[in-house]
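Missing here: one protein chain of the complex. Every other protein chain is in place.
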Amino acid sequence: MLRRVRKLQIAVIGYNKDRCTDIASNAAYEVGREIARASAVLICGGLGGVMESACRGAKENGGITIGIIPQEEFSYANQHCDVVVCTGIGYARDFIVASSADGIIAVGGGVGTLIEMGVAYMTKKTIVAMAGSGGVADMYGGKFLDERYLVPITIAKDAKTAVQVILAANKSVKSQSGA
Amino acid sequence: MLRRVRKLQIAVIGYNKDRCTDIASNAAYEVGREIARASAVLICGGLGGVMESACRGAKENGGITIGIIPQEEFSYANQHCDVVVCTGIGYARDFIVASSADGIIAVGGGVGTLIEMGVAYMTKKTIVAMAGSGGVADMYGGKFLDERYLVPITIAKDAKTAVQVILAANKSVKSQSGA
Amino acid sequence: MLRRVRKLQIAVIGYNKDRCTDIASNAAYEVGREIARASAVLICGGLGGVMESACRGAKENGGITIGIIPQEEFSYANQHCDVVVCTGIGYARDFIVASSADGIIAVGGGVGTLIEMGVAYMTKKTIVAMAGSGGVADMYGGKFLDERYLVPITIAKDAKTAVQVILAANKSVKSQSGA
Partner (left out) sequence: MLRRVRKLQIAVIGYNKDRCTDIASNAAYEVGREIARASAVLICGGLGGVMESACRGAKENGGITIGIIPQEEFSYANQHCDVVVCTGIGYARDFIVASSADGIIAVGGGVGTLIEMGVAYMTKKTIVAMAGSGGVADMYGGKFLDERYLVPITIAKDAKTAVQVILAANKSVKSQSGA
């Protein structure tokens, strides 16, 4: 019997290294931890800031981390990525991060994070913004990105809730402990 | 003496065929016409709706039109593109449309248009939204896309003004009649 | 002390479903198995034919498999991918498959496989062709792709040797059982 091995893939997006605050870094760590506890795979842009903190949170809790980086050399990825996908396509890799997720969680972030939310919105994926994490997560949390009202950007009070929102929306993609 | 032949490149972005209104279509036509009159090159996503109306406006006024399409076959482009760039990279081509512009003008539009504004914002290009054209042009016109306040989305009352805003911001890239 | 968790990433490229032979499919399965036994991560294009057989070989031997697909929806991937990267950029994803590998192994294949070998060649990665697997693996095995003689396409008689060639060339990227 054919049986898919793929686990649920959750993307964490947000501030890069330059602008990451302690609040956002801590929130990202907790989101990474909760993704690991839910036996989902953490997808991210593979660089510093929120991406690195989330990867660390996942790795320190037995999770799996995938970094999809803009560059074509492995060395740009943070040290907590299990697998590095070197796209070489620059910031257009934002499309790939969002397309490769069953749901995404924003922690702070600038316009690059907004673009990733936009790609997820376009394909009606579940988008969660961490309350109080700053940046576009707080700017756009609770809103719709265009007049079509396709999917709301759901505000989550804590990391566990954020992950639960995505799990609930993706019950058909089972998270499998045996994969 | 080395002398660049490149003219100013202005992107027109907005509603695709499915959601384009008469108001947006007319505004796009006028923007295309004004780009042609300014001897600039019109860059767009090459498909229907705002893209097609803008190309028609430029072509009926002696302009040059470039369509940068998601597909890898020419046949998807609208009939008013002088040159078709077949990217084959899907909607990630939004990055290329915005990167290939000295400034961009939004006419209505959904989240794809927001993404293109986001890419332009990230690289601090001049972004103009046509007043009253609907969609994200009206939703985000007059605002900044993130907390860094990099560049405002300037609201323009008419097509001529929209093009003038971009010309004024790019005086170093001369529009050359002899190119 | 900072310590990288990333394991060695080996790409398997070759015939897609339409043209895959039994010989190539079996060879791909064995290559997948040997990658798993070496505790490396299998990278591939995520679709059918050689990609699917290699993933199956890895999964049935405790390995980890990453499918980097041209499409933006998960459903196109074969059922043996642990993680699916939905690029949405069409066949330009060949660049990403090759860039995301520490070394690549070709099993048969048409011009798409040649393109992936070309990308790996450009960045001087180790390229191995499975002897007798048909297609471009046999056409270009033992040769250099251009007049610069950057890296040879090494011919391997069996799957174990193919993987050993890549392990030997990447001793600095340790394969870590504890990751």
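Letters are used for the chains, namely A, B and C, taken in the order the chains are written, and counting of residues starts over at 1 for each.
To be clear about the criterion, contacts are C-beta pairs under 8 Å (C-beta built on N, C-alpha and C of every residue); 3 or more make two chains touch, one makes a residue touch a chain.
Computed from a predicted model, the values in this text were never measured in an experiment.
Visitor: Could you tell me which displayed chains border the chain that was left out of the figure?
Guide: Even though it is not drawn, that chain still touches A, B, C.
Visitor: Pick out which of B:16, B:53, B:87 or B:154 touches the chain that's been left out of the picture.
Guide: B:87
Visitor: Sort through B:12, B:38, B:66 or B:151 and give me the one touching the missing partner chain.
Guide: Hidden-chain contact among the options goes to B:66.
Visitor: What does the interface between chain C and the hidden chain look like in terms of residue numbers?
Guide: 19, 89-92, 95-96, 109-112, 114-115, 118-119, 121-122, 134-136, 139, 145-148, 150
Visitor: Determine and list the chain B residues touching the chain excluded from the picture.
Guide: With respect to the unshown chain, the touching residues of chain B are 2-7, 9, 41, 59, 64-66, 68, 72, 74, 77, 79-89, 92, 95-96, 99-100, 102, 123, 179.
Visitor: At which residues does chain A meet the chain that is not included here?
Guide: 72, 88-92
In the analysis below, only the chains that are shown with their structure count from here on.
Visitor: Over half of the interface residue numbers used by both chain A and chain C, so same, or under half, so different?
Guide: same
Visitor: Give, as an integer number of Å, the spacing between the C-alpha centres of chain B and chain A.
Guide: 31
Visitor: Per the centroid of Cα atoms for each chain, what is the distance between chain B and chain C, given in Å?
Guide: Averaging C-alpha atoms per chain gives centres 41 Å apart.
Visitor: What whole-number Å value describes the gap between the mean CA coordinates of chain A and chain C?
Guide: That gives a centre separation of 27 Å.
Visitor: Where in chain C do residues touch at least two different other chains?
Guide: Expected reply: 72, 88-89, 92.
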